[in-house]
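Excluded from the complex is one protein chain; the other protein chains are retained at their positions.
After this line comes chain A, so read on.
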Amino acid sequence: MLKTYFKITLRNLWRNKLYSFINIAGLAMGIAAFILILQYVSFEKSVNGFHENIATTYRLLNEDPKGQTWPQVEPGWAQKAKDRFPEIQAYCRFEEGVGQGIVRRNAENAEPFRETNVGYAEGNFFEFFSFNVLEGSAAAFKKPNVVFLSTATAKKYFGKAEPVGQSLTLYNQFGKANYTVSGVYDIPVNSDIRYDMVFSLETLSNPANLNDNDWAQLDNLSSQYIHTYFRINETADYKKLEQKLTTLRNELKKDKDGLVFRLQPFANVHLPASFSDTYQTSGNLKYVYILSIIAILILAIAWFNYINLSTANALKRANEVGVRKVVGASRGSLVLQFLGESMLVNLISFGLALLIVRLLQPLFNTIIEKELTFTSLLSTPAWVAGLVLLIIGSLLSGAYTAYSLSGFNPVETLKGKLVKTTKAVVLRKSLVVFQFSISIGLLLATAFIYRQLNYMQNKNLGVNTDQLLVIRGPQVDKDSTYKMRRTAFINAIAQQSFVKDYSLSGSVPGNGYNFATSGFSQPGSRKGDELKSFSFALIDDRYLNTYQIGLAAGRTFTQAETMVDWNDNDKVLMNEKAIEELGFKSPEEALNTKVQWDERKLQVIGVVKNYHHIGLQKAIDPIIFYPQSNSAYFTVRLQTDRIQDNVAQLETMFKSYFRNNPFEYFFANDNFNKQYISEQQYSKLFTTASVWAIIIACLGLFGLATYTVEARTKEIGVRKVLGANVLTIARLLSKDFLQLVFIAFVIAVPVVWYAMYRWLENFAYKVQLSWWVFAAAGIVAIGIALLTISFQAIKAAIANPVKSLRTQ
């Protein structure tokens, strides 16, 4: 019995090739999208899960009165807390970013590399966390001046040579220090903590290694730069411990900053437990949810195709049902048969989906910016849920089809009279509306996300970032000759014909500020104004010119002013926003007044026109420009198009003045646009999802149009004989479908409007939800639908009526 069902199904599929293709292709596309997204969800859920003690491990967070949290805490708390609270078994500290610098093999002529993904970590790092130490022993990390390398990094520095026992030199803000390579480790891809190399934190416990950076002292309670994890007793209540930690903080901390401590379960460090959990996380739960919803919606579109096409196909299957009933088939056996058919179709589609997944994996990985593989799928039990969902969905879509097909009355169907049940027609129409609501919704969302992104990337920033090359300043060999070499390098740059302008600065647009601080006021300020925070940018006399930022009043710094020592300087520039915050009515009013910065007085010698120093998500900050000849960045405005050559020339010059330093550069506009990576990711995701959904929905629409035309062949023939022209017939056939697409549009508009309204709230500068975008997307959707339908409609309309009437 099963074998015959199987056979008849395959023959049926083969006989109705178009229909089978649409069904299988649609389902395969839906399932493929589902699997890809499931991979992502599964991966995200698996992050950090490999740590054996994850359940008893907590991350220490600072929380400010506004509820903002961050994991950088003062390094002194860990030991103090462990001494005080017996439920703390162990702690592990590590920092991210502070240790960045240049690393080279401790050998003649070794190549230097800038390492950004490195840091200092506690001696028990490889015992506290479940990382795989492949060479050396975990315990070796407890010593000072020891470095462990990831396998890839070990290869980068030592090639095939044995890394353990070798020596590396690190140049960073703590000066120059040698480290012995004592271990090689492997960190799984699904780990939040991932270093290319880790230096022993123990090194910094020796004041000689701090290079006067007192803020980094490991027992200090004032500078927040280190991540702290606690392992606590299984029976301990971490919420109680959290309170005790805050009490400890209030007791020992001299400056009352209003911060409290929070303990975040390690399991929630990547993804929060729920949306109400607002602690800082490394993953994005919203993204996980949006993707999951998209996956399910796309899958639903594919299943609806199946239901629609199978029930529309009933016309052809009815006779078979009739005959089978007459020769003794019960309804149950027919239901089983059709269910089996749908299972088989789903199974074939599943196989095809796996193939599509393989093909699209690289593309999907670029969209999602993760290195996912098929095994990511199996890293958590999420795949079980996915499989169950797939089975339930295919059963349900099959069950509905089976139920409606097996219900035919054999007397009716054998007479060739297929009763069109209005219920089935209403259902089919609703499903089409649903499919197109989703497709149009995604299309609309894509349009707005794209517009917002485009707006941000093209808005006049008040600063010209085109053709600006930014070179990172040197960090190695900042000895007594450094200032001289720097001047020589600058002079060399100035003499190049392709250099239009150049500048030295401590911060550049797109890379944040040097720092932010409060404590500013002016004679006219009201009480409380001094608490307002101002951002600091360190610039030289050429910065405004080079970046083509305008002045609203006054002048910029002179070269002499940028040479004045930090504490002796008494002149600043402010942007319009800053003087407004200080209570000045106009730039002229602010000009030459002296503002108070705690005990110091600073004269406002110029007011800079507002420009966007950081991305358009945020409103323009009040900025104070401080004169410095800071060499964190050299900015060069290029005049020619021969950028490759120019960069090469600049590199040669740089290397000749700053040996042992890597030449690193970026373009200011690319760098600025990096701030929109998240929006770019959304844009790519929604574009792909909407194209995918539209293709599947249109496949279904095409199938339905084909059936409708088949079912109405006779009617069309008669109408043509009676004199109807091609256009009227094509219109007649298309009208019903277009109505459905239009209804779908009407449903999609308010939903998308609301969703986009909420999304745009994330941006200080944003596009309007213009009606014409909705209209345009609607026209596009209807146009695509029309194109899909009209192929069949026109084919039917121009067919020879005599032929169609004869075959009836």
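The criterion applied here is as follows: a contact is a pair of C-beta atoms (placed from the backbone, for glycine too) under 8 Å apart; a residue touches a chain by one contact, two chains touch by 3 or more; residues count from 1.
The rule is simple: contacts and distances are computed from a predicted model.
**Q** One chain of this complex is not shown here; going by its UniProt record, which of these names is it: "ABC transporter ATP-binding protein", "3-isopropylmalate dehydratase small subunit", "L-cysteine S-thiosulfotransferase subunit SoxA" or "Pyrroloquinoline quinone biosynthesis peptide chaperone PqqD"?
**A** UniProt protein name of the non-displayed chain: "ABC transporter ATP-binding protein".
**Q** Touch as defined at the start, partner being the missing chain; which of A:T4, A:T235 or A:Q644 qualifies?
**A** Only one listed residue reaches the unshown chain, and that is A:T4.
**Q** Given that one chain is not shown, which residue among A:G67, A:G258, A:G328 or A:G723 touches it?
**A** Looking across A:G67, A:G258, A:G328 or A:G723, the contact with the absent chain belongs to A:G328.
**Q** May I ask which residue of A:I293, A:V411, A:A494 or A:A775 touches the chain that does not appear here?
**A** Per the contact definition at the top, the residue touching the missing chain is A:V411.
**Q** State which residues belonging to chain A touch the missing partner chain.
**A** 1, 4, 7-8, 11-12, 15, 319-320, 322-330, 333, 410-411, 414
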